[in-house]
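Encoded as structure tokens, the structure appears first; notes follow it.
The complex appears here without one of its protein chains, the remainder shown in place.
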């Protein structure tokens, strides 16, 4: 049996698979958001927030209001397109009955996309301020950091937090697909998975980062520090889709520190203000304020010493 | 001492290093597989399996059998080339004595490469079906997932499992280098390291994923769920190469759930059907069916409460 | 309010943020090192160390001294540029008062940059030898490894260690920014975060790797093996910048093995020669030589069995 | 005066220029066709017409109906987009009063664009047949041509004629901008400027080509041969826009040959069937059938000898 | 003799050639201007002059003063670098004796480069105005032109004239290398070779263009029209370098028209105001004002008729 025949035959089999699966019924002209475009948007926003750091060569001579205005218009242009695609596609998916009338009214999708994009644009100065506070927290928290520049350039924690802060704005504007594509991109680059729905206060500090998971309904206060391998997850994920929308991830109050490889689960689990959770701990119950907690009960002496050293 | 002289002198030193190390004796015309080409093959296969998601702009108007046929021929062309290079190179490496006669018979390598590539092509519809089941498992298991599209687009678990499923077919065809380059690419992107030799059943669910390691001789049943930071590893890896080929990684039966940051080691360790392993557990012994297990023995109350909450 | 006005207004707000933050006062002609260039340098060095593996197509016919000389000159050219930028920028940052006279004396920065780059170039044969020893350790340590070629091609451990070895040379030459950008690039690709300041002996073995953190003042002996998820960190990182320069990460002596997901903290913590630390352990005290240690005290039987199996 | 100020001041001056010139009043969301996309369309069509010649690597194994179907869908997708942009932009330009209502009726532009693109798609087999006849004419006419493959690969005449044949179909469908961008691209690559409006018969032969100009209202019969530097132009171009639409370029009947660097002008100038025009001739009057013509009257003997040699 | 030896031997031969030729003695750190960068500068300037036409996607929403300011700063950055390289290199070439002291005074080259770049930047609004007049001339002169947009997009005449206008400013600032690299790039794209030293008035019209040559000391008035294949050259170029700097190309006064393939030579040749030169003419003597000239003396009747038709 020759190559061309095998190719034709296999193509026919795949075609049957396609038609058996709803996800491949893409109507003429319908499109999905483009991952590479969304990553481009992230990079433009990073250029805007940290001029001179990420590839804009002219930043030492351009008046910075001009630089910002130009970047904003590039971001607007790219984001508007993806938001419109995402809205159109998500409407197709969820409200099949209203599909036709919505399409006839395509101008209105244009207008909604324009409004949402402008809402986002207007929030960027505030987002920048938040991110600069995170950078400051990083500088104060890490003895190995030699300068703000080094942190901005190369710290994965700042990369992941920046993208979370951006994606969170889009999440709050209820834009589908795009916030998650953004944070998953950061996840891929850093090993830090912050769901765009999480609520995180100011001066958030992540060190090293790889393996950190912060779930969708997590609440984190100000000045919190989290180390690599920490999970803030759902206690029981067996029920799957039924739990959608319910608060199922922990609450971490102000000034808490959580050491490496610790797992904290459950929507009712609260780590109180100023508490410290040791590393490699599996925690599913709340911790009062100003407490040091470790799961290694038999090693009390060990723990005592560790606390003294601080 | 000037720059040109230092460059020439250092080059001579490196040249001595090269000639002292067998791996750099590459014969005229010999080649190594090309990583960037293999990554391209992965991307083409993803386009084939999920038309419209990863950069094929024309999917809303092309008849899908034509789309599939064209993608298959691109995959054939690229994969055939890399398989041939990998076979030629691996023969050089392992059977030095027969090298010359094998080269004289280069037509036969062409034929073997063609056959292996076609075997792979023929299995793609089946691979697609498996992957679509994994997507379904992801949708049912994750309350934060809002649609199949979001999962396909941005879930690292699906990315890593898809590539494992593809690489596993090549592993079973005993093609050298390529399966591992594929899964290590997924590892790099997701932090999920599934050895292409592992045996994994249907509806496999990975959440978040970063830090997951699944060893070469692991066996996993259907409907298994695994969270971030879980290792299914060898109990003792001290003996190194002596253990090559021996079953040295655990067996996980149907419907098992393993929570975050747990380590399960050993070829004789079996987690029985329907059991649940808590997070941050270090497990080197078997677990009977339908059991909940945690290493935190002294904290029984804690554990009990946690179990009740489910 | 129309789009152009919102863009102008938001740009003005960002401009205020810029001027309130010292990090954005970049003088005319001042530049920051370029991340993409530094990644290119890494790739060129990998080509130099492993000819034929990473995209240099002509390696089967080029005389290898010529190949090495050409690569060295490319590396020199690119690295010299980045070192000069990094030195100029770091002087701006730290010694503002001397800024003017330093700039007038720009020839001297040229000369220093040239010297430092040549120092680095001269050390590359030695670096290559170290890396080849690491490859050998990997081959002997991993039963799943089928050939040296596979390890070089696709093992994240080797990728991260290679880049650490390169970055460490630059760190010792006290070059700012660049070493950390290099190791953070490896961190992003592999999930392995080795600070360029760490001191690591020969035949270092990392398996799987994701989630490994090795801090700046860590000391590691020869023939050490470390698995995924292991942290060698600071005991207390609350004091932040005050600890800069102090030995605050552990010492790991020769022939130690540390299993998956274990956390070892503290500058006075020493794991003695030949000892083994089990997985999922949280360790903040020293371990004598030739000992097996695990934090799971209550599970003595379990541990006993595990140790027997080895 | 510092750089930033000069940049701001010059930008303001340019802004005044922009607002003084109607062509820069681009409304929000309005776009111009994209030259790079149109060139991509040309390249895809060349791939379709000559499979295997221009970068489609898989042509030796793909079933050719699948190849063609896939290429057609790519061409459809790209061309549809550009046609829609071109129509919208041209309407803006010419019928300003109806602009608003036209925009409200944007669905109809979608439909018109779809229809026009499909009309074009349907004509491609016919276009391919014409181009293959031109290739044949080239092979028969040029003693230096060694094979059809060489002609397809490297003859500028075939490049320019192919693109003319494609652009002419779009010209006849009255699509604005795109046909001219196509033929000017061919002009730039070959030095052959064929207006897409020209009417050209079968088996058209151009040798070398550089400097050939064929005007918009030129009519050329079958089996005509034209050499480098030949102009078929308007007699008087002084009246400019007044002549728009009038037949102002010559008519060349079947089997005519025109040698290098000859200029033939005027809408009433007809070169009759089977005639030959010598090189470096300036011709503004008609030539009867089967005649040899040259402007070098005093050199009759020379001309006679030249004709004998044929 | 094997491949590696032949390569080494041939390399040695080339090395001898290099050392025998002064042009390859490039000192450490010396550089030549980069052609690809200069082409990039041209493209940025075209984007600045015609916003929206050449790939700046955001032009429908960016405030145009911001757009212009950003483009200007990009142009400044790129051009400054190339001007500095060109000055340094040209000083090396011409004033070898002063080389050392000039290098010590490297700051002064920085300052000169900055000044020259700013001079250029300041002239861009004026250059834009000139080019817009050329576009207008093109629209009025060509009956086939359907809109200003079409001319800007696809007319080679406008492309070549625009680049000449830009290069001429740099020529007048006495910047070496760069002006010629610019006009030769236009030459390559359009077949129109305008020396950057030529003096050309307003409303210059070139139709089709291929084969046009305009020499360094040519003077052209306002409202001149030139067709394809026209040379305005030196009468005798036998003396080569001796003629450098002397006026050796013709003067074309206002409102002259020169038809296709005509050659006009000599520094004393003047075509008087309002005159018309027919096509395929070889002209080495001056023509009085308001005259129609053709070299085809024996064909007087023909010429008469042609003139009547106008």
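The chains carry the letters A, B, C, D and E, assigned in the order they are written, with residues numbered from 1 in each.
FYI, a contact is a pair of C-beta atoms (placed from the backbone, for glycine too) under 8 Å apart; a residue touches a chain by one contact, two chains touch by 3 or more.
Everything quoted here is computed from the prediction, not taken from an experiment.
The chain not shown here is touched by just one of D:109, D:139 or D:173, and that residue is D:139. The hidden chain makes contact, of the residues D:76, D:89, D:171 or D:204, with D:76. Within the set D:14, D:32 or D:48, the residue that contacts the chain not displayed is D:48.
Take chain E: the residues that touch the chain left off the picture are 3, 6-8, 10-19, 21, 23-24, 26-36, 89-90, 93, 176-177, 180-181, 184, 187-188, 191, 193, 195, 197, 210-211, 213, 215-216, 229, 231, 233-246, 248, 261-263, 265-266, 280-282, 284-285, 295, 297-298. With the whole complex as reference, residues 3-4, 7-8, 11, 29, 61-63, 66, 104, 106-107, 110 of chain B touch the missing chain. Even with one chain removed from view, chain C keeps its contact list with that chain: residues 57-58, 61-63, 65-67, 69-70, 73-74, 76-78.
As a working rule, only the chains that are shown with their structure count from here on.
Traced through touching neighbours, the fewest hops from chain A to chain D number 1. Residue contact pairs shared with B-C exceed half only for one pair among A-D, D-E or A-E, and that pair is D-E. For chain pairs C-E and D-E, the one joined by more C-beta pairs in contact is D-E.
Both copies, chain B and chain D, contribute mostly matching positions to the interface they share, with over half of the numbers common to the two.
Residue positions of chain D touching 2 or more other chains: 3, 7-8, 11, 28-29, 61-63, 66.
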